[in-house]
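In what follows, a structure is listed as structure tokens, so that the remarks can point back to it.
Apart from one protein chain that is not included, each protein chain of the complex appears where it belongs.
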């Protein structure tokens, strides 16, 4: 009905850029159905946040519900880290396979891991899965120098990572953000100067962050950790039909 | 079961005052049904926020779902502004008519418009629709003098606006609010001294703001941009059965 409007061009599924990556932190099956109806078209991949899968009833059914709508699912990186810490990587991978998941997140945001070990894991897992490898600490106090970010990102991409996620958490207050949520602009620019942003997935749970990335890198920047109820809003920001990006695109 | 309680008198539908105006930013059809069940009685009008309509599947079905429960729907002002900017006003109005909408929002919070043009639009559209005309900027940096607010509000009411909306956005941090969300009390008092508050719809998405307006103007003040999940809470504030207004009304 509103197709008379001129809108910024959007990539189409399956997307390599313009990805909206959504954080499901415990939706019920019917809530997933509601989400798929209203925002499924705008969603490229869903992460079952951190270890929520451990307490999710009907886990397989839930994952299949997403998958049957053409939306791949992956577990949160924290679950991977717990399994690794308990030396249960093989059982974890078996579960991932049983769930029919094609994507896997490799992170060391909480449990320290030697860089060589991480690279070896990314390399190995990339042969079987699309690896989302995450860079950055989940701890507010930890500041990593920009050149270190760039180095890690490049190594993980070289090792086969599909995309590298830049840490932001559910709160958008660590990693590439100041504790108050402002983008560390110098850091992001330094990363973007050295790496193709198509290979990055910026966690950006907060609107002001989404706006910043869309204005800086365009409608088809990859954004992650979007809360389910904000996916429609993110799409309107990409299309310039929300105040914050209207004058950018129209 | 709790009808032994004495409660502040509330106006009844269709309301001219005591209006709760709700911001739908992308509910699915089933979520609309849930909302109608729990909060439909307390809701007077629903706005499909900004340009969310552009990415809403089943748009007509969704609007009819609200309408069939006696709740009118209107598009967000930002969608109007995009259409105006693209010189597509007539197509926009045609869509509004096709959707069977009786309400229309006229705003210039993002795209500047000459005041005379806005007044002419309010005058024209008021002959066909109930016009919600919005005053105030969506930009945090823009401060408009109180006498200017009063002047604009009066002119738009004179031109036929059903209600004038005072800007607050989804965040409640611009327009009649400080960036931190506090009400600009002097501004609101100056407006309320000059205009009948029955003709105003105060955007008040945050609880502290709702409390302030209810305490200042009573249970039947018009409040806008209420998140769907907060409508029940707003009604309890109006009735004095939440702590913040208990001692005001009981």
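As written, the chains take the letters A and B, and residue 1 is the first residue of each chain.
FYI, a contact is a pair of C-beta atoms (placed from the backbone, for glycine too) under 8 Å apart; a residue touches a chain by one contact, two chains touch by 3 or more.
The structure presented is a predicted model; accordingly, all values stated were derived computationally and were not measured.
Which of B:55, B:188 or B:231 touches the hidden chain is settled by the complete complex: it is B:231.
Only one of A:6, A:88 or A:189 touches the chain withheld from this view, namely A:88.
Across the entire complex, the residue among B:15, B:33, B:139 or B:154 in touch with the chain not shown is B:33. Subunit A meets the missing chain through residues 25-31, 49-60, 78-79, 81-83, 85-86, 88, 91, 95, 98-99, 109-111, 138, 169, 171. If you put the missing chain back, the residues of subunit B touching it would be 1-2, 4-7, 30, 33-35, 37-39, 41-42, 207, 229, 231-233, 235-236, 239-243, 246-247, 250.
Throughout what follows, only the chains that are shown with their structure count from here on.
Centroids built from CA atoms put subunit B at 34 Å from subunit A.
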